[in-house]
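Down below is the structure, laid out as structure tokens.
All protein chains of the complex are present and in place, except for one that has been dropped.
Moving on, here comes chain A:
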Amino acid sequence: MQKIILAAAVFGMLTGAAFSQAPNFDDPAEFAKQRDQLTATFNGPADQPYLQYAGDSMADTASFKKEGPWTVCFSNAGVNNPWRVVGYTDMTEEVKLHPEIGTFTHVDAEGSDDKQIADIDDLLAGGNCSVLIVSPNSTAALTPAVEKACAAGLPVIVFDRGVTTDCPVTFVHPVGGYGFGIQAAEHIIANVPAGGKVLMLRILPGVDVLETRASGARNMFKEAGLEVLGEEFTDGDNAKTKSIVEDYLQRGTIDAVWMDAGATAVAAVEAFEDQGVDVPVVTGEDQQDYLQKWRDLGFKGIAPTYPTYQWRTAIIAAVNTLKGEQVPSPEWILPQPAITQDVLDQYINEKMPPLHYAMCGCEDMPNYPQAWGGTE
């Protein structure tokens, strides 16, 4: 009897936790806002997207003005995937453009909340930081650590994933997860007849920026009358992705593959190729291997982006803050363009590594392309 009660309690906890989290990732107001921002006009120079911002709200940072040389401290969630590798390179190259930055201190949390909280504590205790940049590993866990840094009087810049406090000077991020999902879903809806079958491939459940990509797209497919064959998790693994697509292909036709991130898009395309089936609409992201596959096979692709140039913007926001200049705030929302067929060729660069993310806004930097692993 006790066992049954225990089992029921555990089951209740599991399902309860699932239900209590689910609604956060499907917010119609946020969805509509991001949908508008995708097509909005951004302030700032059009050829330097990493300087552009939505809206007019600015923060006055005169109180943080400081003479150089500065120590810029950066608490990083991790450099544990190719997107973050490219972003971190963007950032270190941006640092080199600012002679006022005397020291750039980077601490890598290696994907652990606990380590990142300890890292921030250490940086604060060291007392050398002029400004603290944080790319949080997860939202809820890092909020208190960021609040602590604000309370210590440091200007704080948050970017990529957010925190639930508005104490930082600004939160730098592109339009967002819904926007990414919308761009991919719109492309599929435009290219697949009603009643078409869509396979949704996702990396893993439970991460806010990925959940919102999926929930936005799912709603749109429903509205457009497309049939979602399934939502499968690939763990970002090529072999698994290929197996999943092969299995679905054996059971029937697939009219489109929607992906929440592009790292395994090429594996999905290859599954069609190797079965001798025409490649349908397969969405991806801005990494070179997908862009080149798309061009070479000529299927109907699209590459929504989560631009790595936000890593540059974080440094720029820190520099502007220490100079006492105005900074877009409480959020610095960057444009989030999608690479479409018309502009595909201008983003392909065969000399860059296959997992280089093309929307890096880094082509104008002195060490491009070598610093990103490219060849002249």
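Structure notes:
Heads up, the rule we're going with is that a contact is a pair of C-beta atoms (placed from the backbone, for glycine too) under 8 Å apart; a residue touches a chain by one contact, two chains touch by 3 or more; residues count from 1.
Following the convention adopted for this analysis, contacts and distances are computed from a predicted model.
Only one of "Amino acid/amide ABC transporter membrane protein 1, HAAT family", "Cobalt transport protein CbiQ", "NADH-quinone oxidoreductase subunit K" or "Autoinducer 2 import system permease protein LsrD" fits the UniProt record of the hidden chain, and that name is "Autoinducer 2 import system permease protein LsrD".
The omitted chain makes contact with just one of the residues A:Q275, A:T340 or A:N367: A:Q275.
Across the entire complex, the residue among A:T143, A:N219 or A:S243 in touch with the chain not shown is A:S243.
Across the interface with the omitted chain, chain A contributes residues 79-82, 84-86, 205, 230, 232-233, 236-239, 241-244, 246-247, 250-251, 263-264, 266-267, 270, 274-275, 289, 353-356, 373.
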